[in-house]
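In this view, the complex is presented without one of its protein chains, the others remaining in place.
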Amino acid sequence: MALLTHTHTAGRYIRNCWYVASWSRDLIANRPEAMAIGEEPLVLFRDEAGKAVTLRDCCCHRNAPLSLGRCESGRLRCMYHGLVFDGTGKCVSIPGQQHVPASYQVRSYPTEEAGGWVWVWLGDPARADPQLIPPAAIAETAEWDLRMGKLDFEANYQLLNDNLCDFSHVAFVHEGTFAGGDRRIAETHPRITHIERGIRVERWLTERGAIEPWLGPEAAPRPDDTPGRHLDQWLTYDYLVPGLLAMRSEVHRAGTAKASNFNAPISAPLHAEFTRQAITPMTGSSSRYFFSMGPRASETQDQPALPDQMLAGAQHAFHEDRKILEAQQRNLERWPLETTSGVIRHDRGVHIFRSMIERLIADENTTLAPRDVRAG
Amino acid sequence: MALLTHTHTAGRYIRNCWYVASWSRDLIANRPEAMAIGEEPLVLFRDEAGKAVTLRDCCCHRNAPLSLGRCESGRLRCMYHGLVFDGTGKCVSIPGQQHVPASYQVRSYPTEEAGGWVWVWLGDPARADPQLIPPAAIAETAEWDLRMGKLDFEANYQLLNDNLCDFSHVAFVHEGTFAGGDRRIAETHPRITHIERGIRVERWLTERGAIEPWLGPEAAPRPDDTPGRHLDQWLTYDYLVPGLLAMRSEVHRAGTAKASNFNAPISAPLHAEFTRQAITPMTGSSSRYFFSMGPRASETQDQPALPDQMLAGAQHAFHEDRKILEAQQRNLERWPLETTSGVIRHDRGVHIFRSMIERLIADENTTLAPRDVRAG
Partner (left out) sequence: MALLTHTHTAGRYIRNCWYVASWSRDLIANRPEAMAIGEEPLVLFRDEAGKAVTLRDCCCHRNAPLSLGRCESGRLRCMYHGLVFDGTGKCVSIPGQQHVPASYQVRSYPTEEAGGWVWVWLGDPARADPQLIPPAAIAETAEWDLRMGKLDFEANYQLLNDNLCDFSHVAFVHEGTFAGGDRRIAETHPRITHIERGIRVERWLTERGAIEPWLGPEAAPRPDDTPGRHLDQWLTYDYLVPGLLAMRSEVHRAGTAKASNFNAPISAPLHAEFTRQAITPMTGSSSRYFFSMGPRASETQDQPALPDQMLAGAQHAFHEDRKILEAQQRNLERWPLETTSGVIRHDRGVHIFRSMIERLIADENTTLAPRDVRAG
């Protein structure tokens, strides 16, 4: 089973899909930004209308990176020999000659902005429908007071996807941070549903103590509560192709899980958080992790520092992930593999998602070269 | 001749033999230690009985290094998803499920402690007889007051073996340290005897001055001594497969060599030192050098700082070796080889030992796949 061999997936990516390339706010006017997605070197910049555009980060003249170039009125000048490209990749000026041959063209990539992110489409431009950006990944209402960040991992994107498709690791990797020493996230199982291009993960963690330091007075124990077990936590997230997470976490009075029949809570939470995250493969051994998170805006009136505290806590925890995933990557690169030992129960989400990615990659390969296959 | 082609030996190791993996004292309870031997990633720890055990440093679930895990009552928990392994490599707990499939097993390696070292056997466990640990490499009596150290080299283990099988380099690499400017160790030759799984090297360096600063007053020149030539030095060591040195060095009054007929000294030395050393291949281009050394305990009563001084001096000299061996390694890796020029007299020990290693590797390959060979 492909999942279990942990094949090093360098060079294997879905191409016909939208990848997060940047936070919109990080792509400012007149400053080209280098990025790589799926082993393609990219430069992002804003054209004269302020629209985000993406070109291959190699000048078609002598391969100098255009990201070392200069934005001039929404066009990008290569600062080696001065060629100028517009946002479509067309060369519009070559110093020292009037005529610009039509062949002077850098590859451009469909680019959209949605939900605070810049999205780039690697594959066939004709299929780059902005409607294919998953709504769940960009839904972000004024309900939330969010903070944004990013972190690079020297690890293949599939290792990051694996990590986010199985939260049992929280009990161990984040023992002192997210888990707060509570191992039940590993000892019990969420409900995992196969949804369109992804999985939905839902669970209650019942009778927890107040692990989040920022819970307000209404979440404090009452005299008749069992000490340290007076709260129920509801977690639900979708994890979507190619690597997008949208999660809601709620804290309720203990008993709410049962009263809700262990489905979505039937009452309003004492506290709620939201996070959106995206994993973008850069090369076969490096990935960029984009994330935003925060509480309800209504909760920050009394605690204005709360969103920043939550971001800082999450960043600390993501460095815990990075340490183990980068070690996993080095093990996969450096040592000959022994056989791995088969699926465990917590692998279920990982397995569904890996299979989904691999089937999409295989489908693209079939679609891209049907005649070759028949001729063979 | 294999010796002379200096074949880059990455990926070629004797497997059915004991390698030094650690100083025993460095493997403390509740702290897993990462090591690599012969390109196998290893984790060492102590089980509930305090016995040193060795597993492959890759969790059989998702390849995370177990050396990032945690010892819990002599078992090792992978701190990615929480699987627990006992000292035999058997998985004894998987969070979230009662049943642990028998396939959940990490490879374990026979492990012994002897002579202050932890020894690991890479090959067939059925053949891992502790009696195969060479007695000379672990003999260490209360006679000696020793200090221990280790040093990593970015060089193939055979380059370190070569270095220790031919002490003529001492005159040049250690001109200002061990040799004290005396070139006779290069200009003359030791007696080299082929012994079981190794070589024995013996020599007198006659009529030396007092090169060791720590020699006591009884080694001082007498009025009738030839200035600077009043001492004889006796050196004898065994160098054993896979890379183990046990050496004794003695200082005598000049004339003792002759009186002993240039064999082992017939009288008690003025000063004596002992050193045991081990070379362990980590990867094809890195090795760990373990060493202990010191004078007779009887000599340190008046000079309590002497063992530490000797260790510090040796470490300084081993950095001299490291500089040249790492440069040699880089030359071998970076540049296409010209033909080397044939054996010189000082290569004899090197040649015998290299041939021994290569024959043992070849024998293992023949033994491991006899049917394949016949079928071919």
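Every chain is named by a letter (A and B) in the order it is written, and numbering of its residues begins at 1.
Criterion: a residue touches a chain if its C-beta (ideal position, glycine included) is under 8 Å from a C-beta of that chain, and two chains touch if they have at least 3 such contacts.
Since this is a predicted model, take the numbers as computed values, not measurements.
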Given B:L76, B:V173 or B:V241, the one touching the chain that is not displayed: B:V173
Hidden partner chain, residues of subunit B it touches: 6, 162, 166, 168-169, 171-173, 175, 183, 186-189, 323-324, 327-328, 331-332, 334-338, 340-342, 344-346
Missing-partner contacts on subunit A, residue numbers: 39-41, 56-58, 60-65, 68, 77-82, 91, 94-97, 101, 103-105, 107
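As a working rule, only the chains that are shown with their structure count from here on.
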Whole-Å gap separating subunit A and subunit B, where each centre is the average of the chain's CA atoms: 48
